[in-house]
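Let me begin by presenting the structure, written as structure tokens, before commenting on it.
Every protein chain except one is present and positioned as in the full complex.
Order as written gives the chain letters A, B, C, D, E, F, G, H and I; numbering starts at 1 within each chain.
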Amino acid sequence: MNTKDMTTAILAAKQRAGLTWATLGDRLGLSDVFLASCCYGENTLAPEAAATLANALDLGDDVKTALCQSPLKGQSLGQSVPTDPLVYRFYEIMQVYGLTLKDVIQEKFGNGIMSAIDFSMKVERVDDPKGARVLVTLDGKFLPYKSW
Amino acid sequence: MNTKDMTTAILAAKQRAGLTWATLGDRLGLSDVFLASCCYGENTLAPEAAATLANALDLGDDVKTALCQSPLKGQSLGQSVPTDPLVYRFYEIMQVYGLTLKDVIQEKFGNGIMSAIDFSMKVERVDDPKGARVLVTLDGKFLPYKSW
Amino acid sequence: MNTKDMTTAILAAKQRAGLTWATLGDRLGLSDVFLASCCYGENTLAPEAAATLANALDLGDDVKTALCQSPLKGQSLGQSVPTDPLVYRFYEIMQVYGLTLKDVIQEKFGNGIMSAIDFSMKVERVDDPKGARVLVTLDGKFLPYKSW
Amino acid sequence: MNTKDMTTAILAAKQRAGLTWATLGDRLGLSDVFLASCCYGENTLAPEAAATLANALDLGDDVKTALCQSPLKGQSLGQSVPTDPLVYRFYEIMQVYGLTLKDVIQEKFGNGIMSAIDFSMKVERVDDPKGARVLVTLDGKFLPYKSW
Amino acid sequence: MNTKDMTTAILAAKQRAGLTWATLGDRLGLSDVFLASCCYGENTLAPEAAATLANALDLGDDVKTALCQSPLKGQSLGQSVPTDPLVYRFYEIMQVYGLTLKDVIQEKFGNGIMSAIDFSMKVERVDDPKGARVLVTLDGKFLPYKSW
Amino acid sequence: MNTKDMTTAILAAKQRAGLTWATLGDRLGLSDVFLASCCYGENTLAPEAAATLANALDLGDDVKTALCQSPLKGQSLGQSVPTDPLVYRFYEIMQVYGLTLKDVIQEKFGNGIMSAIDFSMKVERVDDPKGARVLVTLDGKFLPYKSW
Amino acid sequence: MNTKDMTTAILAAKQRAGLTWATLGDRLGLSDVFLASCCYGENTLAPEAAATLANALDLGDDVKTALCQSPLKGQSLGQSVPTDPLVYRFYEIMQVYGLTLKDVIQEKFGNGIMSAIDFSMKVERVDDPKGARVLVTLDGKFLPYKSW
Amino acid sequence: MNTKDMTTAILAAKQRAGLTWATLGDRLGLSDVFLASCCYGENTLAPEAAATLANALDLGDDVKTALCQSPLKGQSLGQSVPTDPLVYRFYEIMQVYGLTLKDVIQEKFGNGIMSAIDFSMKVERVDDPKGARVLVTLDGKFLPYKSW
Amino acid sequence: MNTKDMTTAILAAKQRAGLTWATLGDRLGLSDVFLASCCYGENTLAPEAAATLANALDLGDDVKTALCQSPLKGQSLGQSVPTDPLVYRFYEIMQVYGLTLKDVIQEKFGNGIMSAIDFSMKVERVDDPKGARVLVTLDGKFLPYKSW
Partner (left out) sequence: MNTKDMTTAILAAKQRAGLTWATLGDRLGLSDVFLASCCYGENTLAPEAAATLANALDLGDDVKTALCQSPLKGQSLGQSVPTDPLVYRFYEIMQVYGLTLKDVIQEKFGNGIMSAIDFSMKVERVDDPKGARVLVTLDGKFLPYKSW
């Protein structure tokens, strides 16, 4: 079973079951963001987690197996500049604030980068009389450049 | 004075003065991220803030004027896919987690997007025995799609 | 049912039924533009509207469900520079008048943008002895940039 | 004098003079949008209008001459997908609503396009308790396809 | 029936029938160029013409219907820079003579463009002892730019 | 003297002298289109023609020399998809009618192409009560494919 | 039968029959290079040659017909910059020696080009103690630019 | 002295001296093609050859030094798809005959490539009553793929 | 059987059999890297090796045949800039260290390149208390540029 079919099967089953990523993540002891990324074929589940998920959504062994494979990442979007407005805004933030991020991070940490591998991400809702706000927290290990 | 020259002048003066974005931001009552983004020509300073900054860095009226102009944004990087490893990691996060972000945000908020305009961003350092971590918090207003 | 199949099914049924977007929009209390954009998979219908539409066009539950899903937007065209002359003219207007729009909007509103989310659009026909004219009105909330 | 220098000279003089496109347009009997587009090198002024403008902004004959030349259009932005958020939103509208516009325009007019040459555009501010709104009206002649 | 299938069906039937675009065009009172462009899904036939053509080629109602739909144009080639030598030569002419065409047309007509909508095209063969020559005549309405 | 400077010098001198491509072409016994293409650095003038032109426009030996050099063609536009509306329409014709041209030309001539080297082009104005029309005639030798 | 299927069928039959392009070319009185290019859908065979080839490879009428159609050229590779090392080396030669070829050819022939239509190509093996060498000979008619 | 300036200086001096690549190559014991490629900054001359050339063209030490540096290759053209017709024809040959070359070369040599490094190239003129022909011979070592 | 299907079949069989590239390579007397590259359709196996592999994985003759065909290389990734983080890091190394590699290699070897054809590659694991390290060794023949 390829990644695309796996994603389609999971999204359909999740909708039928009326479950959210948050609820499913709680059952697996995983965050909603990480779990969703596995189901979009961008991360890998451990075998037991895959089994629990397949069970919760009443899906077969092919889905379970596909969830444990090491995916070729960055394929789900299929566009180097995204067209979906929600996704594009993250591209725009990178374009507009890229040099700023480089400069401020290096001011605080020295020469290096924020890892996107030793990394987690969180999405929170903050209600506010002027309109709810989306809080996205990126948490990556600082990796200093080395000389040799 | 064009944006590139303004940025060059400010970065050189800031280095001479031995000041950080954080210190300068404190003097202007602005965050380091926002201030840096203005100096990279990606946001606009109010006239008094521009005057205070030019003063602190001993820069002339041309810099002050340039800081108040409404910039053409997204130009500082000059690449649709960034090559710098630090900046690229943010592009990679968008590529790898784009669909995940769309799905999780819409699960928590309904149909809509996170604004990149009614928006702020914060960079924090979290020390840890296993190595310092970079915490980047994106805080944008949720904008629901409307029907008409 | 994926978006493409949904669009194909609706367009075929609409042609068979001999109905226009305007007529269908009236039945749903929605504008022709918004309704068409939902059927091209670029916006989402509320469940009752989807049911009414499926009914009017004698289409099944799969279409109804598909119309309520949150689509990945900007996918229907599939080209970063459009080749169709009608669509290209809108691209051309953006290319030719982009800086002008930025300058004139910011002169009238201050530093910020026109939202494409809190947004509606209208297409009107103005008859004229020298030839009919197309009037497209874009109506988006002004979102001021904030400092922080 | 090339187009870029002409634009720079005019924008600087306009800022010094503290004049708006609207005021300047009134003096020339032209809309603010059209006048701005000429100054960004995307449209051509008639000789008398160019003279009046150069006079109002205290600029020389080289600017006056440059304003009357037939420009190579679509060059001012210099990007096939714009990065500036304000300009990008117009690109996004074209991407998201391109097929919709084609379908609705052709439903109302038959087979053809909206001209971007026999064309004018207007930007208006509509104040509103929930926040000002930007109204952009595109007004182009309908050009029917012909058979032969 | 989508455009690609329509084109395939027509080309196969035309080959079986041993008919040329010229012969078929004569029966429909249309030029060979216009007729071929309709069959490649780049223009639209009137219902009677579509019926006559389907009849001449012994094709069904699905082809007839498809020929009357308003196609998304510029899709048949599927390349922004064409690789076929015959088609590329037209791209090359545009690249090599683009500025020349702009200058000479505007010298003869003033500021404006040649329409590609109110437009027809003709291909002729001129025999010559040194080798036959291809004569392609483009005939488009001049559209002057307007000020407003 | 490089090509860009040559073009700038000629266009400025031509404007000062108030001469057209047609007038200048007549003096050199060349068509306006060919002469303009030489001045845009896309074709080469014979030495005597270059001398006559330099004389007519009161330009120096550097321009004369530059006009005789074999230029790197297709550089004057500098864009693979042109943004100028007049030039774009020729690109659009190639996109929309590319397959049609291939089919109709090969129907009339057999397997081969229209040369863009053994080639000339003509621009004519046809006045008409409904608006003037631009007639562009492309005249290229047919080159048959050979087998070997 | 489309081009891709034709190529697949021929390659499989040729492998089954254990024949080379050279042997097959000899039977048809054609060079191996030309014959292979026809089978990759980049050139056209005459009807008798197509019949002989189909016969030799025990293939049906659909292949025979497909071999005689005028193909859309340059499609077989499907990449504007090739990734296969063998093919890339030819791209590299064009990139590295492009200006050199232009200059040396024009020094020997005057202003013009080497035709890729009135053209043939030959691949030879030259054995050598230091390792065999590939000799590729391109033989194209010189086409002089003309003035008009 | 950078590569571009070196090339400009050499081409101008060569034109002043009225010398050809062939004549100059003879003096250096090098082919015209190789010598021209060095002067376009795509290959490197040995120090004595550089001195002889600089002498022959009456050029200074900066040119001599620049000719001996190891250039970053493939930069002289500056386009991934060339626009100049002469250069484009070589790109077209690669596009149209790429798979053919791969297949025929591998049929004659086994699995491997033609080197573009252990490589030479020759341009010859063949006169012919039907028009002169350009013969370009590419001569590269065959490099077999290895397994390991 | 095309390359994609061959790869899919092998990967599935390898997973079922619970075998590694290292184990399989040992049986065939080939390195894990080379063997894997053959199975991804980027290199070719000798017939006996293909038979042994097909046997070990219980796969049919179609796989065996496909493994012996000379593949069109560089197709498996399908992206000019890879999105998968593991693969991208190799792209990043090329971007960041490209000029450095050129300079250091040419300092040690003179003017020339490292072959990617007469080439092998090895991946090793080095354990370390601070975390395991990946050692990738590229071993290519030096090919000197020649003059001619």
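Please note the rule applied: a contact is a pair of C-beta atoms (placed from the backbone, for glycine too) under 8 Å apart; a residue touches a chain by one contact, two chains touch by 3 or more.
This is a predicted model, so every value here is computed, not measured.
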Contacting the left-out chain in the complete assembly, out of B:T20, B:S70 or B:T83: B:T83
Contact residue for the chain not shown (choose from I:T44, I:S115 or I:S147): I:S115
Among H:T20, H:Q75, H:S120 or H:T137, the residue in touch with the chain that has been omitted: H:Q75
Contact set of subunit H toward the excluded chain (per top definition): 72-75, 80, 116-117
Missing-chain contacts mapped onto subunit G: 81, 83, 85, 88, 92, 95-96
Residues in subunit I touching the chain absent from view: 20-22, 32-33, 36-37, 40, 42, 73-74, 76-77, 80-82, 84-87, 89-109, 112-116, 119, 121, 123-126, 130-143
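Throughout what follows, only the chains that are shown with their structure count from here on.
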Of C-D and C-F, whichever chain pair has more C-beta contact pairs: C-D
Subunit C onto subunit G, rotation angle from CA fit, given as a multiple of 5 degrees: 145
Mean-CA-position distance for subunit C and subunit A (Å): 29
Contacts with two or more other chains, residues of subunit F listed in rising order: 33, 72-74, 80-88, 92, 95-96, 99, 102, 106, 112-113, 115-117, 119, 143
Pairs of chains satisfying the touch condition: A-B, A-C, A-D, A-I, B-C, B-D, B-I, C-D, C-E, C-F, D-E, D-F, E-F, E-G, E-H, F-G, F-H, G-H, G-I, H-I
